[in-house]
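With one protein chain held back, the other chains of the complex are shown just where they sit.
As written, the chain order gives the labels A and B, with residue 1 at the start of each chain.
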Amino acid sequence: MSDIGFVRTEMLPEKDPPASEVGVIGWVRHNLFSSWLNAILTVLSIGAIYYVLSGVLPWIFQSVWNADSLSECREIMKGTWESTHGHACWGVIRERWLQLLFGFYPNHLYWRPILALVLLLAALSPILFSDKVSSKMLILTTAYPFIMPFLMWGGTIWGPVCAALGFVIGFLIIKHAAAAIGELWAMIAGVVAALIWWFILAGPVAGALSSVLPIGIEAVQSRQFGGFMLAIMLGVVAIGVSLPIGIVLALGRQSDLIIVKYICVGFIEFIRGVPLITLLFVASLLLNIFLPPGTNFDIILRVMIMMTLFSAAYMAEVIRGGLAALPRGQYEGADSLGLNYWQAQRLIIMPQALKISIPGIVSTFIGIFKDTTLVSIIGLFDVIGLASAIRADTAWNGIYWELFAFIAVLFFVVCFSMSRYSMYLERKLKTDHR
Amino acid sequence: MSTLTDPPKEQFRLSMLLYDTRYRSATIQVIAMFGFMLLAAWLINNTIINLNTLGKPVAFKFLGETAGYDINQRLLDYNNQDSHLRAAFLGLLNTLVIAFLGCIAATVIGVLVGVLRLSSNWLVARLMTIYVEMFRNVPVLLWIVLIFAIVTEATPHPKVYRGVETGAMVVTNRGTYIPEPLFSRSLGDIHLFGSSPLRFDVSLDLIAILVVLGLSIFASIKMRQRADHIQETTGDRPKTWHMRTAVIVLPILVLLIALGFHLGYPELKGFNFQGGTHLRNSLIALWLALSLYTAAFIAEIVRAGILAISKGQTEAASALGLRPNRTMSLVILPQALRVIIPPLISNYLNLTKNSSLAIAVGYMDITGTLGGITMNQTGRELECVLMLMLVYLGISLTISAIMNWYNEAVKLKER
Partner (left out) sequence: MKKSVILGAMTFAGLAAGAASAGTLDDVKARGKLNCGVTTGLVGFAAPNANGEWEGFDVAVCRAVAAAVLGDSNAVEFVPTTGKTRFTALASGEIDMLARNTTWTFSRDVDLKFEFVGVNYYDGQGFMVPKELGVSSAKELDGATVCIQTGTTTELNLADFFRSNNISYEPVPIETNAEAQQQYLAGACDVYTTDASGLAATRATFDDPSGHVILPEIISKEPLGPLVRHGDHEWGDVVRWSLNALVAAEELGITSANLGEMAAGTENPEINRLLGTEGTLGEMLGLSADWAKNAIAAQGNYGEIFAKNIGEDTPVGLARGLNAQWTEGGLLYAPPFR
């Protein structure tokens, strides 16, 4: 037994890592209590979460749904929990949720705004998910600006059709007259013809057509728009109409033409320098003064105009960012192909610049969409305005948090999904470019 | 874009205005200018005709009339017998106050949250994400209204302090009272602009304090420069911190004693606390709402800025033996700052513009005075709205000028 040498001949089996390093405990140690500071932060966070949830959860869930007025709510609360504090009265949402969503839009026509929204998503899909949706859908995208007003306002179908015809006429003239009279004159002729059509011919023609072939749906006045629908309407119209204006402004701002440039810069900086609420004051108080005497169209259209101008300035900046992000070589390449300014813009620059601008456009949209709540200050019935109107009903006077909570959730869901989409897009675009 | 070699001299023809690139731009500009002036003339003409029909020609006389309403939160003296112009001026100051406080608080919270979102603590990072998403995706108007209500509900009624010894600072549901600086041997005030609506009292005590403080800091900087100089020439750095502290602290201490400086504490008298500086709940709620809302955006900017710094920088810093917090403050943040500042400017502008929603909580900013009660009472919409826009435009342009100047200063100098 003198041989005390020891040579291990077989490997020991691998030991499990210490229990404190794996599983739940390990995770907790690493992610929550990795240092004293982190431990304190964790404890503080848990405390804060508990404090908030212990107040909010009972309020949300120990609540009354089946009540037709606040006093009824209070009676039920007293009967069930012996106190009226700390319990929500969701009866108001149950009774008024349709109104909060659609405003005063006629009940039997709710399918129209819903269809308009579905079509909007369909029309946007070829742009937003260009890799998954067939580009044939672009036809719908082109037609949407005319379908949407028809669905929302109703009336005769010939109005939107005639408006669309103006574009068709202009386009046809530009395309076919170019060979005969030169591109420039064709362009001018096309624009002039379209303008003549819109201002002189379109009205009577639409009138005549609708008397011959009265196709149409029930008309709805824009005064009846309201609620969450109004916010979406205002946002979509403002962004949609401001996109072309924004492109023109962005190009103008980058242009070498000094006067054009300064007009554009002046407009953009002016709009961006003042709060939206002052522009809404202009819409509600002053726009009628600036227009020819006797002009009088309703407040929602006026607000749409001002919101469009507002978003055009921001849109111009987003598109300018897109233009600036394009490598200089693209411009030079276009020049070297002998394309003129508009050809280069149309075929090379804009398609790329707009594509990189989409995340920016989406976040502008989110911003505008949230800002539509400001119209309640000038007396329009968007969701917040409607909430005040509901509080003025004798049945619901005195109700406060429930309505705001509902509105906040509504906005959160919509804006959050849009911002997630924009993030997804940003990631996708990043891989495209590197 | 396309430049052509100029053709040899030829006779000028009218069609060259359109077809020759040399002249075409001039043509377009003339047409644009003409169109613009036509549009402006059309608008102005309509305005004049309409105002004449209404019998309300543009006049600013109403600004001199008695306002008749009170403003609770104010920096300068004002009573309801002052003019509308004075009320508007106080409103403007209130706008500037909220914008200034808001920008500072939003930056502090935003940077903190942005850094915490990247924290290794899972719970904290998630909480911060929830905070950011909650604030970014709900309209600011809603937040202002909600936070106003929450602040009011969460703070105690003044009557709970009855018979209780209150400290220097009192938080009630009517606002927060903080001690006010008082001077028993005050130097008095300078009355700027006499008794005009823009009168502005500047406390001489404040000027004296600022002057002394400025001189002390100047002296302290000089001392440090001398120390640097000595270090460069001899290699030894003389200890200066005690001298520098003394230079800053002692003169101001002497001055404060000489002026008889003491703090005025709030005291419960009658319905409310008296004395101290009273920050109304409307101010606090608006401040909180605007800075929390904007901070959510700033946090995202800060996070993006930090993530934009390549990982190699962090690794290099740890290789040099810097601790994580030193890495953050010495290596990452200074570089991230360059990415952060441009979007930060536009967030400051947004905060300032959003402060116009102060009317939702009854904080009397310029929209509440000039664009609110004054406009209601006088019926001078055109004048009030135009003035309001010009004021905001002025503030916005000033902020962007200052911040752009700062941006130039910290920008990476490329050679």
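Side notes on the structure shown:
Rule of thumb we're sticking to: contacts are C-beta pairs under 8 Å (C-beta built on N, C-alpha and C of every residue); 3 or more make two chains touch, one makes a residue touch a chain.
These figures come from a predicted structure and were not determined experimentally.
Of the options B:V145, B:V170, B:I340 or B:M403, the residue whose C-beta touches the omitted chain is B:V145. Among B:R22, B:K61, B:H157 or B:H262, only B:H157 touches the chain that is left out of the view. Across A:A164, A:L201 or A:A389, the residue that sits in touch with the chain not pictured is A:A389. Considering the full assembly, B:N173 is the residue among B:S25, B:T47 or B:N173 that touches the omitted chain.
Think of the hidden chain as still there; on subunit B it touches residues 35, 39, 54-55, 68-72, 80, 145, 148-149, 152-153, 157, 173-174, 269-272, 274, 280-282, 359-362, 364, 368, 372-373, 375-377, 379, 381.
Mapped onto subunit A, contacts with the missing chain fall at residues 70-71, 74, 84, 95-96, 99, 103-104, 107, 191, 195, 198-199, 203, 221, 223-224, 241, 244-245, 248, 281, 284-285, 288-289, 291-299, 301, 305, 377-381, 385, 387-395, 397-398, 400.
Everything that follows uses one rule, which is that only the chains that are shown with their structure count from here on.
Within the complex formed with subunit B, the subunit A residues making contact are 30-32, 34, 38, 41-42, 45-46, 48-49, 184, 256-260, 263, 269-270, 272-278, 281-282, 285-286, 288-293, 331, 334-335, 338, 340-341, 344, 366, 370-371, 373-374, 376-377, 384, 400-401, 404, 407-408, 411-412, 415-416, 419. Residues of subunit B that touch subunit A in their complex: 1-2, 18-19, 25, 28-29, 32-33, 36, 43, 46-47, 49-51, 53-54, 119-124, 127, 133-134, 136-142, 145-146, 149, 349, 353-354, 356-357, 359-360, 367, 371, 381-382, 385, 388-389, 392-393, 396-397.
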